[in-house]
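The complex appears here minus one protein chain, its other protein chains still in place.
For clarity, chains are labelled A, B and C in written order, and residue numbers in each chain start from 1.
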Amino acid sequence: MTDITQKYANLAPTTAQKFRQRVLPFLALAVVLAIIPMSGPSGTAYTLLNVMGINIVFALSYNMLLGRGGLLSFGHAVYFGLGGFAAVHAMDAIGSAESGFWANYPIFFLPVIGFAGGALAGAVIGWPSCKRAGTPFAMISLGIAELIAAAGLMFGSIFGGEEGVTGDRMVGHEVFGLSLGPTSEVYWFIAFWTFVGVAGMFAFTRTPLGKLSEATRDNPERVEFIGYNPTRVRYLVFIFAGAFAGLSGGMAAVNYEIFTPEALSLVPSGLVLLMAYIGGIRYFTGPILGAILLTYMQSMLSDFTEAWLLYLGLLFICIVMFAPGGLAGVLYGFTDALRAGKLGEVIGRWAGQAIGSALALFGMIILVEVAVHWSNGFGETFEPYGLHLTFGNPLTWVLIVVPVVAGIVILRRLANTEEGVIA
Amino acid sequence: MSENALSLKGLTKSFGPAKIIQGVDLDIKAGERHAIIGPNGAGKSTLFNLISGLYTPTSGSVKLRGEEIGGMAPFKINRKGLSRSFQVSNIFANMTVRENVRCGVLYSMGYGYSFLRNIGNLKEVSEKTAEILESVDLIDKANLPAVLLPYADQRTLEIAITIAGGADVILLDEPTAGMSHSETDRAVDLITKATEGKTLVIVEHDMGVVFNLADRISVLVYGEIIATGKPEEVRGDPKVREAYLGDEADGLDEGDAA
Amino acid sequence: MKLMKSAALAAAMALVAAGASADTLKIAVIDPFSGPFGPSGDAALKEWTFAADMINAKGGIVGQEIEVIGYDNKVNPKESLVQLQKALDKGARYIAQGNGSAVASALIDAISKHNKRNPGDEVMFLNYAAVDPSFTNDRCMFYHFRFDADADMKMAAVTDWIKDQDDIKSVYIIGQDYSFGKAVAASAVSDLEAKRPDIEIVGNELHPLGKVKDFTPYVQKIIASGADAMITGNWGADMVLLVKAAISSGFEGPILTYYGGSLGAAVAMGESAVGQVKAIVEGNTNLETTPEQNAYIEAFEAAYPDNNYYYHRIHNAMNMFKMAAEKAGSTTPKDVAFALEGLEYESPYGKITMRADNHQLLQPMFVSTFSDNVKRGVEDLPLGWVAGDEDRIEAEATALETTCNMERPAK
Partner (left out) sequence: METFVPSLLNGVIYGLLLFMLSSGLTLIFSMMGVLNFAHASFYMLGAYFAYTITQSTNFWFALILAPILAGLVGAGVEKWGLRKVHANGHVAELLFTFGLAYLIDEIVKIIWGRNAVNYRIPEALDFTIFRLYGSDYPAYRIFMLFVAISMLVALWFLLKKTRAGLIIQAALTHPHMVGHLGHNVPRIFMTVFGAGCALAGLAGVIGGNYLVTEPSMAVLMGPIVFVVVVVGGMGSLEGAFIASILLGLLQTLAISVDTTFGEIFGFLGLSGTSEVGSISIASLAPMIPFLMLVLILMIRPRGLMGDREF
């Protein structure tokens, strides 16, 4: 027995490993969150950071379903929205309460209300949804999302009609000396809850239920023969995913001070799917990356080009086709090679791939921009660096075709040599 | 009469017009090692699926220690202490070997659907997991993703998951299928060791394994048991010899040699 | 030379992207410029830009040049608040918006909080198309000014028009099932009750927003009810599909809409809608007007050949803004807001007034009819909108009681 105890000790990661893999990233996250305000961000930067925080928690909660549970949902915004509405109503209750529970409830802890609201919604809606996995689950989530979105517009007393429900975050007790007025103070609120959300969802992956969720994703049949009811596993995971989505909804309620029925619709549900998948659903950090990138794209890229939706679609398709591990997959592939000391072997290929992709991307951007300017009519043309690019200009076609072809040729050759090596 | 661990009475299963199991009666005593043999398509796997809850019987009863379990959901049967393996490796491919076994251990340790505990801090779960990995000789590969294991090790892992929950009735469906001779020998040792003191029901094609392991053997042909008894009784049974023609009948003798 | 010019343009574009010059008077238009509602936001932005260009050509406002910057909000209220923050950081203190009352509601709320939390750094909201009546009633705010008639005023105008149509004996109301559609239906019922109690409301129907593909069953119900006229607040595809289905099924009465004149509708409705579809608007390009206004319209359509002069109110807003700033001698929102209160402006289609009590513009309204006999067509079609004298509803007639209790800052 001593022998086994010793071996068991060897099996588990060492304290140092645990520290490096589980504690250090969170310390780093906390440090980053704490350092950001020291760089003196502008109001826009703060606003953007706050939205990123909300989306990080939302995307991670989505990945509890898709990445960890193998459940593709098209209606996750329902839980974000219902949690958010619960929080906004609570905010109003705090604002108008003279005494009693609400009068003593600080706004700072509203995300807890969102969490509870999301969990409740998940518990009610999850009951019929989780009986099936796979495509039926996806379709049920779609149907329910449509129904709830329609109900959101119909029931004005709960969802406030088109204008939604507004609140004021500067009421009730202050916590940690935060009035929550300026965005820079809201930042600390968002940072706190982002940390709590990320840590909470990471901790969830370490619980028996979290592990069982992965087991059920891999092999629901086998799970039944180790004593678990896969429906029950899915249902519980679904409730937690709803709850954390509700948490992010509660964060959003405080950040925006308004919730509208639009928040329940298919559009944010689709967006969170894109965030998680582009970031990489197989990695815990993937959705975080995706949330940061997509938030930035949504709010800033639209300043530069109105075709940002097209770029988003292209990015998504490329990830699905060529990099199913998402951005995180690409990043980890790089660091893994770095750690294994094989950088020398692969760096040439990667450089080639990077150059090939960049070339193809360059050509695509020219094509898209010229096309968008052309389609807008009234004589607008794409004029980067003083060039006058129209579809009639041969230079345009040179700039489109040459890089795209060159890029594809490079990528194909690399793919072929790689196959050759394996063969 | 000592208590029967498993008792089948008049068990039948039809898929549409096809009667795959046509009235099986079988009693398996607690602590017995029982092998079920029979030609391909005799319904051995179907029988396992009926016992373990994957299929609902068309008629008849399945009793586990006297309690009716026919038609119960598989996870409920499993919780009552009956565990099975699969003919085709049925593991959690994207998890490590250790996590695979740990999943098998969890329920029996009372951690059900717990979401408030860190799995790494559950000392007794980790110990039990290590114990099982040790007993099946996979401890050196514990941190490898299951999908990267060689075939024979995947089969072993399949058995490890099956016994991990501590069930006292174990059903193994062709545990050595596709293994080489030396791998088979190792597997038999491992099965013997791991099911010490438990009731074992095994479906197997390798007669060497069958005659080595089993206390009693049942022969299933076309959904019916045509003979049950000690290995030597079954081998001498003319009905069995009739069912196993030619080469396979020689296999029966081979088992003796092994 | 051409290359030089292009280079300069590119540099200018880069500048716009990086951060606009400091001394201009910035108006941020927060509207959709991508996605399904992109076209309407785009059209409005062009009219704002044109109106600003015209004023800049005459020396700007109080010596300051106006700069119109578009911020794409994807008609999403939350995204609008992000864009609002971006606009504020760029130095814009005037926000213009029109598409969607949900967005307007979020902006009003956010701006009122901003103004409360940042005294001395106020922001003003120029609302040119969000028509929820509450913005100038219960939720009125000192820094919000609406240049479009609200939903109730439009209905008052529509019912004023119906009042004189003796052959309309029954009306069918159909709308989208959300707050706006419900509000339209409610005010239609109460206005008709007051102005023409003899008219029977033979149907009052709501359908989910943007979910109906084939309106024929609805239309057959309407025809079966024997209605002489149809009133709808529908917009977008819901409006176009309803009109198309009504006409192909042989509905013969007038179809009174709020948004018949919106972008893309004329093409989608086509010639068959001529004479039947009516829209309640503050002007159309075929009205009798001054030569200056005609020249102005032509200049706009020459500058943007793919667009039509539609948002007359944007040009009103810009001109009144200029007048107010000059009257106040300042371009700070607080001064401009006080100057705007009660301001009168002689617009090409009649005198218009900004109400002081609730910041709602009063302007003459026209029940315009879709016609094939027009001087100026829309969307490259020989079709357009016309209105006769009998279709004109005077500004005073659209004034409604307000519940607004305006809180004004100290001067």
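Throughout what follows, a contact is a pair of C-beta atoms (placed from the backbone, for glycine too) under 8 Å apart; a residue touches a chain by one contact, two chains touch by 3 or more.
Just so it is clear, the model here is predicted, and its values are computed rather than measured.
J.: Given that one chain is not shown, what are the shown chains it touches?
T.: A, C
J.: Of the listed residues A:L147, A:V175 or A:V402, which contacts the missing chain in the full complex?
T.: Only one listed residue reaches the unshown chain, and that is A:L147.
J.: Specify the residue from the set A:A103, A:V196, A:L314 or A:L331 that touches the hidden chain.
T.: If we include the chain that is not displayed, A:L314 is the one touching it.
J.: Using the touch definition up top, pick the residue from A:L33, A:L120 or A:A138 that touches the left-out chain.
T.: From the options A:L33, A:L120 or A:A138, the contact with the absent chain belongs to A:A138.
J.: Given that one chain is not shown, which residue among C:V75, C:V219 or C:A339 touches it?
T.: Answer from the full complex: C:V219 touches the omitted chain.
J.: Would you write out the residues of chain C that touch the absent chain, in ascending order?
T.: That gives, for chain C, the contact residues 36, 38-39, 42, 177, 205-208, 210-214, 216-221, 223-224, 226, 237, 240-241, 244, 248-251, 263-265, 267-268, 270, 379, 381.
J.: If you put the missing chain back, which residues of chain A would it touch?
T.: 70, 72, 128, 131-132, 134-136, 138-140, 142-144, 146-147, 150, 154-157, 270, 273, 277, 307, 309-310, 312-314, 316-317, 320-321, 324, 368, 371-372, 374-375
Assume only the chains that are shown with their structure count from here on.
J.: Going by the average position of its CA atoms, which chain sits the greatest distance from chain A?
T.: Here the answer is chain B, farthest from chain A.
J.: Report the inter-chain centroid distance for chain A and chain C in whole angstrom, where each centroid is the mean of the CA atoms.
T.: 36
J.: In whole angstrom, how far does the Cα centroid of chain B sit from the Cα centroid of chain C?
T.: Chain B and chain C have C-alpha centres separated by 75 Å.
J.: Please output the residue numbers of chain B that touch at least 2 other chains, ranges allowed.
T.: none
J.: Applying the document's contact rule, which stretches of chain A touch chain C when the two form their complex?
T.: 42-44, 46-48, 51, 150, 153-154, 156, 161-164, 166, 168, 170, 181-183, 252, 256-258, 260-263, 267, 298-299, 302-304, 306-309, 376-378, 383-388
J.: Going by the contact rule set out above, which residues of chain C touch chain A in the complex?
T.: The contact residues of chain C facing chain A are 2-4, 6-7, 9-10, 13, 17, 33-35, 38, 71-72, 74, 76-79, 81-83, 85-86, 88-89, 100-102, 105-106, 109-110, 113, 117, 132, 134, 177-180, 182, 208-209, 211, 304-307.
J.: Of all residues in chain B, which touch chain A in the complex?
T.: 52-53, 73-75, 78-79, 83-84, 86, 90-95, 98-99, 102-104, 106-108, 111-120, 122, 126-127, 129-131, 133-134, 139, 142-143, 161-162, 164-165
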